[in-house]
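Next up is a structure, given as structure tokens.
A single protein chain has been omitted from the complex, and every remaining protein chain is retained in its original position.
Order as written gives the chain letters A, B and C; numbering starts at 1 within each chain.
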Amino acid sequence: MKVELRNIHKRFGKVHASNDIALTIPAGTIQGILGENGAGKSTLMKILSGFIQADSGEILLDDRQVSIKSPADAIQLGIGMLHQDPLDFPPMRLVDNFLLGHAGGLFPNHKEVAWDIQKLNAQFGFALDPEAYVDSLTVGERQQLEILRLLWLGARVLILDEPTTGISASQKTKLFETLRKLAEQGKTIIFVSHKLEDVDVLCHKVAVLTAGKLMGEMNPPFDQKKLVELMFGKEISLGERYSAAAEGATLTLRDLAVEDARLQLSNVNLELRAGEVVGLAGMEGSGQGLFIRACCGLLRPVHGKVTLNHLDLTGKSYHVYKQNGATFLPASRMEEGLVPGLTLTEHFILAEETQGVFINQERGLVLAEERIRSFNIRGTPTSVVESLSGGNQQRALLALLRTPLSLILLEHPTRGLDIESAIYIWGKLKERCKQGSSIVFASSDLEELLQYSDRVIVFYSGKSTPPLDARSLTAGKLGELIGGAGWDEWETEQSA
Amino acid sequence: GQAPAATEAPAAAPAATEAAPSEPFVFGVILIGARNDKGYSQAHYEAGLYVEQKIPGAKMLYLENVFSGSPSYPGQTTSQLASQLVDQGAKLIVFNSDDMKDEALKFAKENPNIYVIGASDDWTWKDGKTYTPSPNQIDIMGRMEYGKMMAGCAAALTSKTGKIGYLGPLINDETRRLAASAYLGAKHCWTEMLGKDASELQFKVTWIGFWFNIPGVTADPTQVADDFYNSGYDVVISGIDTTENIVEAKKMHDAGKEVWALPYDFKDNCNVAPDVCLGVPYFNWGPAYLATMKTAIDGTWQEGFQWNGPDWADINNPDTSAVGFVKGDALSAENSAKIDEFIAKLAGGLDLWTGPINLQDGTNYIADGKAATDAEVWYLPQLLEGMEGQSVPSN
Amino acid sequence: MDNVILIGLAGVLAAAAPVLFAVVGETITERAGVINLSLNGTILLSAMSGFAAAYKTQSLLVGFLVGMLVGAIVAFVVAFGSIALRQSQVAIGFVLALTARDLAYFLGVPYMNVPGPTLPGLPLPLLKDIPVLGTLFFRQNAITYLSFLLILAAWIWLFRTRPGLMLQGVGERPAAAFVRGANVNRLRYLYTIIGGAIAGLAGPAYTLSIKPGWMGTQTGLDGVGWIALAITIFGGWNPWRGALGAYLFALLQWLGLVLQPNLPNIPSQVLQVAPFPLMILTLLLVNVGDAEWVQRWLASMPDKTRRLAVKALRAMRASPPAALGTTFERD
Partner (left out) sequence: MKKNIWINLGFQAGAFLLALLITTLILIFAGAPPLKAYGSILSGAFGSQKNLIAVLISWSPLLLTTAGVLITFAAGLWNIGIEGQMTLGAIFATWGLRLFQDTNVSPALIIAIGLLFGMAGGALWAALAGALKTFGGVNEIFGGLGLNFVATALTIYLVFGPWKRPGVGSMSGTKPFDEKLWLSTLPGTALSPWGIGLSILAVIVVFILLRGTYFGLKLKAVGKNMRSAFMLGVPTWQYSMFAFLLCGAFAGLAGAIQVEAVYHRLLPNISNGYGFLGLLVAMLINYQAIWVIPIAFFFAALNVGSIQLQIVHKMDSSFAGVLQDLLVLLILLGQGARERLLKKA
């Protein structure tokens, strides 16, 4: 179906999130949408999918003007959106997720639906069990579920907002296959991303947004440099890849075994050198989470030994680790990092050592201003954190780190951030390495892993490789391992 | 020995600012329940109205629902409430429940020139366990024992199953002696009038834990009544302030069960469900209030304790009798006659509180042939032998 | 004698009916993601006004309808305050619990201890003669039968119908329900009001049936609502389990008075309060699985026992609708 947007405007207070956007997408096209953070990509897509409404402008489908007041209207018209974090119902079964929102009689027929799912499975080579519960799926599988659901509901336009964050390489290839297949069927695909390489391999056509404006469109072959310039108004280059690893171990793990209700991870060994960066690769929930939490006392190992700066901290609590210079920045900023309702200043005060009983407000303010400047956070000392943008929240989180630190653990440090912000953040992190902090970070972004780690540990359903030298690794090899291929050498090694 | 009315030896009347008969006499009544609770409090309220009508110009002020923790008075002590009445000109305050006994005493002490009537208190009773001189206080109680005996009798005469239930409030001396009196009345009529064997009479007391239902704290009187009726107790005598027993009896009756009830406290309570009501023993506080307040007005007030019995000439005489018993429509003519006979016997000096009387644990309480003293009756330590149910909340 | 027990148990089923209305109503409300903490007030106010209405019109039906109306109105205030005005559901609900209670006592004065109509028993022909079951279930009155039906209806609606599915979705993840075409806030209004109306049946069920009449503070209903709220959690937001909780509670209270003579040294108040420690205990069992120290403690167990313990805890745990108590804004 042909999609046409005509001078779309959307304002959020001062922010002009969509500024006179005009864009035409022929049927059967895979349209890429690029743009830095806050460029207005999500806003535009939300408008098209009825999540929010434009202040002004027209939307035409197959040259027919339509008004989309709600997601329901959008679905009616055949527009389906796959949100970055799949909007499904974890505690429910797949069938129910399918049924939920599907129009029909009072009593739905589960059997029929389960059968439809199987058929769709076959069509795209997915393996989704209709009776399974959603919270037992990986992010990738949940995306597949959403795609099937939208198609089942008759979507002819499919919008995907940053779908490649958080899924494995193999799942990514699978996803791209599927999208191509759909395009061939004449469906229109709109693909929002920060990742040039994704757009490069997938899209027939790219539009670049900046500050709510449509800066330009481009057809393949895409000139990466030009795209970046369009996006950021300047050239951006990844800094030289270098290592700050020095001698002397900060963190050592001996025959570590941890587990939670879903997963067990056993005999992990690591000797982390000062200033070294170790990346953790693997799909969501393959064991990186357990590993990283075991490294800072958030999970008590069922077996094995954890020493930090030659102190045996096995079984000690997170706060003990913290006192010994370890700190952990989880992926969910608002849930496990920042305190909504408190200002930046209050955060910085909290993060610093408590001094006496009464707070010295002036000192707090000075501190805040200094940090806001040095991490160039878009916000004021008195702005509450929830009013900050995603990227700025991430910056704030980093600004909270005390000095000195011997171990920094991070989950997806740059997820959802554009290249510029990502590079900035890594700049700050590498500074820490120079000062002797070691870093362990989990990421689903292969480029990031290869670019910034000295060594990489790959996880696959509870198994883990020994630390591998990043320089000897390629994206391809890494992708295989994440997908579960080529593990034999360690299988044998471990059994030996 | 039950002298009709035991007024204690005189004590010095308070140096009260005499209320000259000219100016209207204002008195306050503090009610534990609602003035229209069809029960204990309404009886007091109507006594107040009685006084208003008997003493020209007398005016009653009142406060309802004054029980500790009443949502109506967050954080107000009863004596504070009483002084609020005084501010409105009350010269005399009636505290109508045992719940207020300490507050009454405290108030009397703090306000020597205000008269105090403590209904069902025993502070100023010289033979009492807790005798405390309080010159401006008079404690009044009616000998409801008689009323309960009549209720027990009516129950025993009517019951087909010989199983009588007694819906008790919380356990204390008063409630024990009243339940016991009901039992004595029942036993007497069961054995003497029906000539049946005492052992065939079952008399069970279930306590709910307070004067009325408080969810999660007391047993639900509705459930208690139902349980009685469902398990073969075909007559339930109420010892609590509310009317669940008769209401439930009505339900059962309408469902075709043969059951009866005797409510308590208030003379019109049979009207709730005449066709199941065997009668109601009630207080008539009017006369005692009137007499006492007169003494307050003319300055002849004398501290003391009154335990007033019925006027045996006519137990339902509103001007003379302190306790009465109204027969209910459900009472058969024949049994009605028997009740009259029983009442006549009581009037003639029959004292059911005469030994041998054994406590529930079997120990002898009143020796054979000996009549219980007022104190022994008032401070009954346990239920009696032959009664089923808890005697003491704990030991 | 066992017949006596049966009748007693039948009485328990009847006595639990009002609480059951409150529990099912609250379950529906909370499934939509809204906590209606005002139950205690709702019940008292609907009890008073339901009775007053029935007394004035001499119509039981009117009484029950007015009760539902009152419940719906109070619930609407909760919904409006929390959805439209974004105030804490708990705060609004709590204040309403007190407001409605005091209003009931204040406005109820004229209706205290006046004889009003009461719901007659309604033994069902034939059914009532089935040996045990007949006595237990089919010699009740209309409102008790309604309570039985309600359990079933609520369960079917929640877990077997399309709208019920959406209802779960709204309480579980509003944003997801929204992109599936639900008008989240309208649904929340709707189900909060419906839940309130059902809970509003509890009041008249008392004053027109179980404990006929209005006696002001002596009516003895103050507290029932709080109990119902706790039972809702105990019921894990499932009508069946909720009903079970309500019956268990009534049963314990009944046992409290039946056993009284056999336990001479335990004051009746203590027997009556027994359900609360029990309730707390069950809430503990339901929730403790997620507690951090339990996780640590489990981790320190030998594998086999650990696996078992984890299974046991998971079996017991009842997790609330994920979005319970939160507000939803599109954008």
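One rule holds in what follows: contacts are C-beta pairs under 8 Å (C-beta built on N, C-alpha and C of every residue); 3 or more make two chains touch, one makes a residue touch a chain.
The model shown is predicted, which means the values in this text are computed figures rather than measured ones.
Peer 1: Please work out which displayed chains the absent chain touches and list them by label.
Peer 2: A, B, C
Peer 1: Which listed residue, C:V62, C:V109 or C:L122, touches the chain dropped from view?
Peer 2: Checking each option in C:V62, C:V109 or C:L122, the one touching the absent chain turns out to be C:V109.
Peer 1: Among B:A43, B:L63 or B:V259, which one is in touch with the chain left out?
Peer 2: Answering carefully, the residue with contact to the hidden chain is B:L63.
Peer 1: Return the single residue from C:G223, C:G236 or C:P261 that touches the missing chain.
Peer 2: C:G223
Peer 1: Residues on chain C that touch the omitted chain in the whole complex?
Peer 2: Against the missing chain, chain C presents residues 37, 77, 80-81, 84-87, 90-92, 94-96, 98-99, 101-103, 105-107, 109, 216, 223, 226, 229-230, 233, 267, 269-270, 272-273, 276-277, 279-280, 283-284, 287-291, 293.
Peer 1: I need the residue numbers on chain B that touch the omitted chain, in ascending order.
Peer 2: Its contact residues with the unshown chain are 61-65, 67-69, 71-77, 79-81, 83-85, 87-88, 97-103, 106, 110, 129-130, 170-174, 209-211, 214, 216-217, 379, 393-394.
Peer 1: Contact with the hidden chain only, please: which chain A residues?
Peer 2: That gives, for chain A, the contact residues 318-319, 322, 328, 330, 334-342, 346-347, 349-351, 354, 356-359, 361, 400.
The working rule: only the chains that are shown with their structure count from here on.
Peer 1: Touch graph across the chains, line, ring, star, complete or other?
Peer 2: Line.
Peer 1: Measuring centre to centre with CA averages, how many angstrom lie between chain A and chain C?
Peer 2: 42
Peer 1: Would you give the residues of chain A that are in contact with at least 2 other chains, written as numbers and ranges?
Peer 2: Within chain A, no residue touches at least two other chains.
Peer 1: Out of chain C, which residues touch more than one other chain, so two or more?
Peer 2: If we look for residues of chain C contacting two or more partner chains, we find none.
Peer 1: With touch defined as at the start, can you tell me which chain A residues reach chain C in the complex?
Peer 2: Within the complex, chain A touches chain C at residues 46, 49, 51-52, 70-72, 75, 81, 83, 87-92, 96, 99-102, 104-108, 259, 261, 299-302.
Peer 1: Along chain B, where are the residues that touch chain C in the complex?
Peer 2: Those in contact with chain C are residues 33-34, 36-38, 65, 70-72, 171, 204, 206-210, 212-224, 226-227, 230-232, 241-244, 247, 250-251, 254-255, 271-272, 388-391, 393-395.
Peer 1: Can you list the chain C residues touching chain B in their complex?
Peer 2: Interface residues on the chain C side: 4, 7-8, 11, 15, 101-102, 105, 109, 112-113, 115, 118, 120-121, 210-213, 215-224, 227, 253-254, 256-258, 260-261, 264-269, 271-273, 275-276.
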